[in-house]
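Only a single protein chain was left out; the remaining protein chains are all shown in position.
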Amino acid sequence: MIAHGAITSGLLAALAFLAPPTAAAPASRPATAPTTSTAPAPLPLLDPNRFAAYDRPSDDGSAVIVEWAKPLHEPEGISYVVEIAPSPDAFGTDRAKTVPVRPALKATNPKFFSALSASNRELYYAAVTPAAVFPPPAPGKFTAERIDKLLAARRLNAKQAARAKELLASKKPEAELSSREKRQRRWLGRLQAYISKSDARTLKARQREINGRTYYFRLAVTDGGRKAYVARGGTPVTVSAGGRANWIKHFRWNNLVFALTFSAVVMAFIHIARRNPNLFIRKIAGLEAVDEAIGRATEMGRPVFFVHGLGSMQELATIAAVNVLARVARRAADYDTRVRVMNYEPIVTAVSQEVVQQAYTEAGRPDAFDPDDVSLVATTQFSYVAAVSGRMIREQPAAVFMVGRFFAESLLLAETGASTGAIQVAGTDSYTQLPFFITTCDYTLIGEELYAASAYLSREPRMLGSLRGQDVGKAFLMIVIVVGALLLTLAGFFDVDLTLFRDLFKPLS
Amino acid sequence: MAIPQAELRRLAIAKHVIFVLVAAAVIVPFVAKVYQRDFKPTSYAEDLFQKVHNLDANTRVLISLDFDPGSEAELLPMGVAILRHCFQQRLIPVVMTNYPSGVDLARTIVEEAVAKSEVDYGRKLTSGRDYAYLGFRPGGVNLVLNMGENLKGAFQTDYYGKPTEDMPALVGVQSLKDLKLVIDITSSAWVELWIVYGADRFGFEYGAGVTAVMGPDMYPFLQSGQVIGLLDGLRGAADYELLLQRTEVGKLDKTGRGILGMTAQSAAHVLVIVLVLAANARFIFRRATGREKG
Partner (left out) sequence: MWYKRTIPLLIVFVAGLLGFAHEYVPHPIAGRFREEVTTAFRIIGGFALFIGAYSLLHMHLTRIRRRQPGWAYSGFVFLGASVMIFLGMVLGTGPLVDPAPGELTAFQWGYDNVLVPCNATIFSLLAFFMASAAFRTFRVRNFSAALLLGAAVVVMFGRVPISELFGELLFGADGRQVFPKASQILMDYPNLAAKRGILLGVSLGAIAQSLRVLFGIERSYMGGGD
């Protein structure tokens, strides 16, 4: 059941490539009765033994699957209907509902059903949402009657209810309202929005409750006039099922396995690095240049600028940038050089202030730290550019570090920095901006080199170990890409279906 | 680059000359009103156009204008062109935005498209009946998910304060599942969020309009079919306007900002290429004669 998406299915698919698949013998299915040329084609008989209903797997419990075997012969113009009832004795009454469905073969939906299974290529399915068939009553419009109900349910107090009723009753046009009346209308609008929000939550809860009940299903094939039920001994077969919220998305197994495996490899290398701290890491020119840049600023007596970019604190590029800032600030404090940090986001400002202050304290110069050196400059993109560019031109920094998340402003900042003659070190994971930095800056940290900055600068064994684990993951992906491309190319030549192999490496949907 | 001062001074002069030339290259085509209209639109722009063109009349199309005035230059022409196409085909566009700073811009786009279309097609277009502008609601991705369950619940009133419950423009649209096509025009990650939290979940077809620098990022989605058509940058807007013009050849001139901007863009690109080639010619000559290092 859970075979789809798992590694073993990939191995089976690889084996399948070596041995071309043979067609599965079709299961015996009930035939249709012979027809004369003038009588309408008989409706196909559906196999009652393969008619079933069950909770849809890997979902939030909002749907039930009804499945049945595809008939051998499907005449033109037929369709399928599902009858749903809250109890077995409700069929034939107005408590039961009939829903037309558009079936698809189970094998065409690898998200929920295994494409490996031969039977899935013969089974139709339709997803039925009980809450759509038996919808909960709508909360109703915001009228005086509704307000009374809300008051009775204690969702409004008496004062609110009276005020709302009074405002609803007022038919004055907008243009004739006084300021006070306009304020009251706005209050009413906010009240309605609040009520409708909680109505929406209540509706969702009721839908979940409806979907979770057990329902009874019957299936019929129809040509618009006649109807033939799935029957046994002349009696329509009834099956039952209810929706259940699941805890695992099975169609994401491949993703989860990869994520956990990769994480395990990284943690393993972190552990290894503790015992063998002398791990090799190649030179990253941009990070080697940090000391050189700050030294140059010290010699010239000009400040160092650190530009964070537009990222917020929850972005990895900004976290990495803060690591680089710690190093830059520490060196600047050691050399008694001013470092000016220009921030775009308030939380990043607070973190940067802490980092720089700590750097000065560790260098034994806590008095030299000026909080105004680490400040918010603007919170919109081009205001930020204007502010930073203006300061660059006025203060003529000797070194500029642009590390973090950047967008269209990258070239504006880099060109302005270049025009001042500063040495520029950039680092970003925004690959659309990399070309601009590469052409205008002295050193550029490309993508993951930025994330490696903390490990590289601190040389801490645990961090270096994580880099090694990352490299193993990359090697694995490179091998998969090469082998996969080769297999798919050969499959094209030999006309072998490798959909299963491809499905291993993409989200199934 | 860390450049010596003498070189900086020389470059500063060259820079000012370049700036003047670029300004001229951009301004002159607008002043001289030289427009090129015989270029071939890209295949993905054509795909989006055909998708909209083949929708039945009165089909509701959701257009999300997720950008702020910073990206107006490239994305506004797309928005106007698509809306005009919707009005031409008697579709009913439902417009919204996920950017609080883009609410007024989106309103401007809608009003511009309405004004132009009323002149072009000779019929009055009324908000709430022929189109709907829903404005902005906070929530981000949660808003999209809520719209997927109950669109009118997510937007109880439109931007102008009219209730959406019985709005004629939203008849038959309870949620995103009832929409055939959603188009997102954006300069941010919203283009992918609409795929992950919208198209993949609720089953509508999805077209996108993005800035030129983001265009290549969308190619994998085009290849996989998750995006059925794409407009990238001002060229994308020009492609769409051209396709729109061709549907009414000889009738009305629908030259929008996209086509107007193409000549300026062509001139600027050619200028940059000429400058780069000239600089390299000088560089190669100086290296050959021993006056240039490296």
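The chains carry the letters A and B, assigned in the order they are written, with residues numbered from 1 in each.
Operating definition for what follows: contacts are C-beta pairs under 8 Å (C-beta built on N, C-alpha and C of every residue); 3 or more make two chains touch, one makes a residue touch a chain.
These figures come from a predicted structure and were not determined experimentally.
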item	value
Which displayed chains the unshown chain touches	A, B
Residue touching the undisplayed chain, where the options are B:Gln88, B:Ser117, B:Gln226 or B:Gln265	B:Gln265
Contact partner of the left-out chain, one of A:Tyr215, A:Phe369 or A:Phe436	A:Phe436
Listed residues A:Ala104, A:Ala162 or A:Ile248, member touching the removed chain	A:Ile248
Hidden-chain contact residue, picked from the options A:Arg50, A:Arg146 or A:Arg462	A:Arg462
Omitted-chain contact residue, chosen from A:Thr93, A:Ser179 or A:Asn278	A:Ser179
For chain B, residues in touch with the removed chain	1, 11, 14-15, 18-19, 21-23, 26, 36, 38-40, 42, 69-70, 72-73, 104-105, 107, 138-142, 145, 157, 159-161, 212, 216-217, 219-220, 235, 238, 262-263, 265-273, 275-277, 279-280, 283-284, 294
Contacts of chain A with the absent chain, listed as residue ranges	58-61, 174, 179, 182-183, 185-186, 204, 208, 245-249, 252, 255-256, 259, 262-263, 266-267, 270, 313-314, 316, 319-320, 322-323, 326, 343, 345-347, 349-351, 353-355, 357-358, 361-362, 371-372, 375-383, 385-386, 390-391, 394-395, 408, 411-412, 414-415, 418, 429, 431, 434, 436, 439-440, 446-448, 450-452, 454, 460, 462-463, 466-467, 469-470, 473-474, 477
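Everything below uses one rule, namely that only the chains that are shown with their structure count from here on.
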item	value
Chain A-chain B separation of Cα centroids, rounded to whole Å	25
Contact footprint of chain A on chain B as seen in their complex	1-5, 8, 12, 15, 70, 101, 146, 149-150, 153, 156-157, 161, 165, 200, 213-214, 217
Chain B partner contacts - residues on chain A that touch it in the complex	141, 189, 192-193, 196, 199-200, 203-204, 296, 380-382, 408, 418-419, 421-424, 432, 440-442, 509
